[in-house]
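Shown here: the complex without one of its protein chains, the others still in place.
For chain A:
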Amino acid sequence: MKIKVCGLKHPENIKAVAALQPDYAGFIFYGKSPRYMANLAAGALQTIPASIKKTGVFVNESSENIDRLVTEYGFNAVQLHGDESPEFCAAFKGRVTVIKAFGINEDFDFEQLKDYANNVDLFLFDTKTKEYGGSGKTFDWAILDQYKLDIPFFLSGGVGLENIKEVKNITHPQFYGVDLNSRFENEPGLKNIEKLKEAFKIIKNKIQQMKYGVNEQGYYGDFGGAYIPEMLYPNVEELREQYLNIINDDDFKAEFDDLLKNYVGRPSPLYHAKRYSEKYGANIFFKREDLNHTGSHKINNAIGQILLAKRLGKKRIIAETGAGQHGVATATVCALMNIECVVYMGEIDMVRQAPNVARMKMLGAKVVPATSGSKTLKDATNEALRDWIGNPVDTHYIIGSVVGPYPYPDIVARFQSIISQETKAQLLEQTGKELPQYVMACVGGGSNAMGMFYHFIEDEAVKLVAVEAAGKGVNSGESAATTALGDEGVLHGSRTILMQTEDGQVVEPYSISAGLDYPGIGPQHAHLFKTGRGQYVSITDEEALQAGLLCCQLEGIIPAIETAHALAQLEKMKFEANDNVVICISGRGDKDLDTYINYFGY
């Protein structure tokens, strides 16, 4: 749901409203309105960030005047609030966002909107009054059901804290956002920031229902949910109730951003890999998560979750780890916050990733071997869940990927989404275009991939390529290529795709890379796979190791073997010369040196 704050006229107040980051800020150019902004200098709007659409509101103004004011104030949108004709609206379309407002009452004839459909970008439905809006009254929102066109609309007129919860329940498919005005004022034109804050909080804590996103029940299409024993219910329910409140809170965001910047070293560079670009005949960009503190993307999530745990009042942290990267990241943030840390790790993984075991111990964590089942990541996850069952009150479980019961897949995806958020801005700066043709990443549980995909998912022109580990070959019986070998089922608390026998027993996966050695994928990946939105492929151990070596030799970067899987996929792609391709370099290869050395005999 978008938020528009309308009727601004005082410079200091404008700044305070802009800091709340509404999607639209409206300025009224109508002499009869008490919110008329005639005396406002054009410069006062320059401090408004580009992400907020500056909207001029006009009532039966001449098009010359509107043109002049658009230039003078730098408006990105015009809201036509009088009796403007479709042709009048059409004259602005394409240059600025055109919003046509209508006053609604029980007798309103929605048929008349048809003529506007091709000439405006948005409608705004306000309460019908003699004075062209600003009455502070609501109309009967049930009337909106009569509106059947496919132009999205703003709801305006009398929206206040008293009724904002009802607004949240509007399910009209074209409902685009709310217009906040007179019910959030100390006097006409002077907004009450505290009240606005409260409203923003309520609105933003609603889960936005997007095509590929999660719904309020925790499902992504057919996948997700929270298939957990009752013993875990209170823990998971506490998280579900609190997580959006906490992570949308300003203090939380400030602390998260500060740590990402000053502790992790973000933003991570987007590097135009010249020799790769030459070799593969496209513009290949590396998103350098390997340069993060602790050497992989896992730290983004660990920082977010430790701050979440602190705000939940938890005194003890548990985690599972495969490659050890998530364990190291968790041990690191626990040291930073002085919180007790227990990491479960498969006995086999403890051997193949021994340096990370030592790191965790140096950082003060207790590392507990998981000795059941295949003694790898899935078993470490089981042990962590068992620990959490026994410690329901004081312990937070920091899951390391976009897996587990809802809300974990959403929590981890949000914390990792910084990867694509930065990438968009960096691409715009480096190439002049926000959207690449491809984004690519390896998938274990899928957290670096989801972070890389997140802000591109709804832009269907961007192809999402997810690379799984084929191990010794998809059909070798020693593989971790989940989408190729798996079926729908339930693993670690969510309905997803997993490798399993006919009888529903989880199959022990295999990959040379411990971080990809997992028999499932996160539920959102299952959804992207099933809907065809993402392309899911797999790469063998050997292909990955060769690609890792190539990356050393062409770009001077030793990638983690997990990452090398994504790099290997480049060999199999056909690009156009102008394609921009971003590949997530999820981690560095230091932890894998032994494996590389043994294979290549250095």
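Here are some notes:
Note that a contact is a pair of C-beta atoms (placed from the backbone, for glycine too) under 8 Å apart; a residue touches a chain by one contact, two chains touch by 3 or more; residues count from 1.
Heads up, the rule we're going with is that contacts and distances are computed from a predicted model.
Taken from the listed names "CO/xanthine dehydrogenase FAD-binding subunit", "NADP-reducing hydrogenase subunit HndC", "Tryptophan synthase alpha chain" or "Regulator of SigK", the protein name that UniProt assigns to the chain not shown is "Tryptophan synthase alpha chain". Across A:Y227, A:F252, A:Y280 or A:F575, the single residue that touches the chain missing here is A:Y227. When the full complex is taken into account, the listed residue touching the unshown chain is A:L385, out of A:I52, A:L180, A:L385 or A:I411. Annotation: of A:D107, A:E502 or A:E576, A:E502 touches the absent chain (contact as defined above). Residue-wise, the contact with the chain that is not shown comes from A:Q217, picked out of A:Q217, A:N245 or A:T531.
Interface residues of chain A with the unshown chain, by the touch rule above, are 217, 225-231, 233-234, 372-373, 378-379, 382, 385-386, 389-390, 392-393, 487-493, 500, 502-506.
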